[in-house]
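In what follows, a single structure is set out as structure tokens and then discussed.
With one protein chain withheld, the remaining protein chains of the complex are depicted in position.
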Amino acid sequence: MADLAVRVGTLALRNPFLLASGIWGESGESLAGAWAAGAGGVITKSIGSEPRKGYPNPTIETYPDGSLLNAMGLPNPGIDEYPREVEVARARGATVIGSVFGADAAEFARLATRLAASGIAALELNLSCPHAEGYGTEVGSDPADVEEIVRAVVREVRIPVIAKITPNSPDPAALAAAAERGGAAAVSAINTVRGLAIDTSLRRPVLAHGMGGLSGPAIKPVGLACVWQIYDRVAIPVIGVGGIATAEDALEYVFAGARALEVGTAVTQSGVAVFGRLAEGLSRRLDELGYSSVAAAVGAAHPARA
Amino acid sequence: MADLAVRVGTLALRNPFLLASGIWGESGESLAGAWAAGAGGVITKSIGSEPRKGYPNPTIETYPDGSLLNAMGLPNPGIDEYPREVEVARARGATVIGSVFGADAAEFARLATRLAASGIAALELNLSCPHAEGYGTEVGSDPADVEEIVRAVVREVRIPVIAKITPNSPDPAALAAAAERGGAAAVSAINTVRGLAIDTSLRRPVLAHGMGGLSGPAIKPVGLACVWQIYDRVAIPVIGVGGIATAEDALEYVFAGARALEVGTAVTQSGVAVFGRLAEGLSRRLDELGYSSVAAAVGAAHPARA
Amino acid sequence: MRTVVRVTERVVETPSTVTLRFPYPGPAAPGQFVMIWFPGDDELPMSLSYTEGASKGVTIKAMGTTSRNVQELAVGATVGLRGPYGNRFDLSARRVLVVGGGSGAAVLAPAAERAAAQGTRVTVALGATQSAELLFRHRFEEMGARVEVATDDGSEGTKGFVTSVAERLLTAERFDAVWTCGPEIMMQKVAVAAGALGVPVFCSVERHMKCALGLCDACALGPYHVCVDGPVFPAERLLPLAEFGRSHRDPSGRRVPFGAR
Partner (left out) sequence: MRTVVRVTERVVETPSTVTLRFPYPGPAAPGQFVMIWFPGDDELPMSLSYTEGASKGVTIKAMGTTSRNVQELAVGATVGLRGPYGNRFDLSARRVLVVGGGSGAAVLAPAAERAAAQGTRVTVALGATQSAELLFRHRFEEMGARVEVATDDGSEGTKGFVTSVAERLLTAERFDAVWTCGPEIMMQKVAVAAGALGVPVFCSVERHMKCALGLCDACALGPYHVCVDGPVFPAERLLPLAEFGRSHRDPSGRRVPFGAR
């Protein structure tokens, strides 16, 4: 049986499958549920300085292939309230990875310090949230911003810091390289892909916010492309996200260069039971292909390191 | 019956559905075939200075939902040979729109002049081709480059110039605005979305080139988002591209702000007969919704102009 | 993947409650809900108050902004629909006590209707603020159910809470199951009372909903997600939860006590 345990920097995971941020992430009981179902770790909803209700409904649109478009608008209970949810999950043994979002380096650093105090094992920075609403740009699309934010956070916390990279960029690997320079222990890629849906009968965007983020099967090729390019550019571990629903998807990401994986939209199919199936399926597939561990398979599709 | 004829700048089209560049675009007979099947206009393969064989096979990967990943590598007969294909299509009455790609403004301008001489009705600039291979960036991802290229071309030709925008950008609307400043008569969005596929049995990327471009149903939300944002930012007409396979898809694009539409991947389903079906379906749907013309419906989903 | 339909019928059920009917073919079961989008306004979870045939319906009580706005919705208005979502009432019990408060009857009526048609003996304890607000009272009667009512102001039936009617019925008669929907404190009381007598209770609960796909966590209730694990829960799953009857979550995910709603 192939060894599924992986290390992402100093973060030890019992298996590479993490609950992605924003999925089952508002309540400690839900995080604990994903852990109990077999996730290797659980990432919290992205937490900000103040409670946010998020955008009004409709916040989600579904596609026939299982892909989703969402504009939740980063609802979260705020940094004052949220640590208690982390504690609920930790009390049930979960490896909890925090996620925060902010408008600038100072806010990220402040949030990081506060969330770190709740005992999270690592911290993911959501660098793909709307910076100035309506401008269509993101705080994480400029390498200089990314580097500055990561550096500011790394200065404040002792746990591994993971920079989550946007795919809405001509060169996501440059963003990952900036995160590495800033001291990130790892990068995760990708967050959702900018998208929109229109209801033609109603002549209006389906989502109340208009613009949304695409996730699920449709973006798997996009995520794989980002992970591939990032793996070629940085030395720190890469965490693959985007459209992972089967062990085969996971293996594509591992071969492209991912050391760990996040799973979001696939949870809609049959709940967190997906984590057990993914771990079992990946282990079986690694056995078939003759790999003794996930780590041994990371990046195997790259010619230079195959 | 709703009027399907549209004008994109000075370019008059009998209906808004254009054959997208790279599809049925190498031979004049094929262009003429798409025209005969009912396309409102046909865009040539992107033509460069020299003949290019393109990348070796596999150049294409298919997905269950009909989406494709391709890395053709811009095969084309070169600017010396290609004008004869335009002439074949024009002799059969087709409204032919040329497409060119180059490494810099000077090359674009040279190609534009030569292709314009073959009697094309308009010229699309493929601003989404690999600039420096392997660097993952594109000639069209910097607004300053886009403006410079468009300006150089507009100076040389009298036909409408259309700038084709990449979605692999934090702010595609900024690229469109740059094209407008440069003098473009219209912008088209989007070209393919960067993607990758890995064969896990073979432990290698499926496409010989590795990186590819995603097209078809998976990217429709991405194209819609770009068209929406561009429509809000520029005054020149927008041409929508990406995942259009049904009249309903087309209408989403029109409501998002597209005045004309390009159809690529959908041709795999049942050939160019798709053009007749799209025109008929769009006309019927416009009638149902009480629009007398395509033009009247453009951008109708935008709150300010609804 | 929404269906946009036109409202074909509008019935004012009580001064504060209106039913909207619309074509929405496909199967649905009593207990399930739809996400119904009032364009320009909110998208809300609403139980199907009519589940049979192609013409479905929802019954909306004026509570907050949107639910008040849509009281005025006319026939011909367009709404967006997705679903049905969630689980259903188990209709196998032969003698059922239905306990409804406020808009709770919206989801209980189709369940009772289908059960009654199958030969189940249905008894209804129906509560409201006042006589005119007793939702689906005649609908329950028409299906052959016995209806006992309670009103806050005593304008009809027992004055006070419907829970006291329910408790009286539970001690006086034998039931195989209780189905309840209404304020959570009401459901909790009913659950405790029936539980003490060994009668299984099924509660249809509400939580803030966004995705309705079991993804966003907005509707988390203990270890459950009301949108996919519910909305119908056996009371024994709910009673151990610290939140049941006490707190819910606002749209930001903060835990809010029920009083503070």
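The first chain written gets the first letter, and so on, giving A, B and C; residue counts start at 1 in each chain.
One rule holds for everything that comes next: a contact is a pair of C-beta atoms (placed from the backbone, for glycine too) under 8 Å apart; a residue touches a chain by one contact, two chains touch by 3 or more.
Computed from a predicted model, the values in this text were never measured in an experiment.
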item: Neighbouring displayed chains - absent chain, whole complex; value: B
item: Residue among B:116, B:267, B:282 or B:298 that touches the chain left out of view; value: B:267
item: Residue, one of B:8, B:23 or B:100, that touches the chain absent here; value: B:23
item: Residue among B:91, B:202 or B:296 that touches the chain left out of view; value: B:202
item: For subunit B, the residues touching the chain missing from this view; value: 22-27, 29-30, 32-33, 45, 51-54, 56-64, 68, 70, 72, 75-78, 81, 199, 201-202, 204, 206, 208, 264-265, 267-268, 271
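The rule is simple: only the chains that are shown with their structure count from here on.
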item: Contact graph of the chains (line, ring, star, complete, other); value: line
item: Which two chains share the largest set of C-beta contact pairs; value: A-B
item: Central chain of the complex, centres being mean CA coordinates; value: A
item: Rounded Å distance between subunit B and subunit C, as computed from the means of their C-alpha atoms; value: 51
item: Chain centre separation in whole Å, for subunit B relative to subunit A (CA means); value: 32
item: Averaged-CA centre spacing for the pair subunit C and subunit A, given as whole angstrom; value: 37
item: Residue list for subunit B, restricted to those that touch at least two other chains; value: none
item: Per-residue overlap in subunit C, given as positions that touch at least 2 other chains; value: none
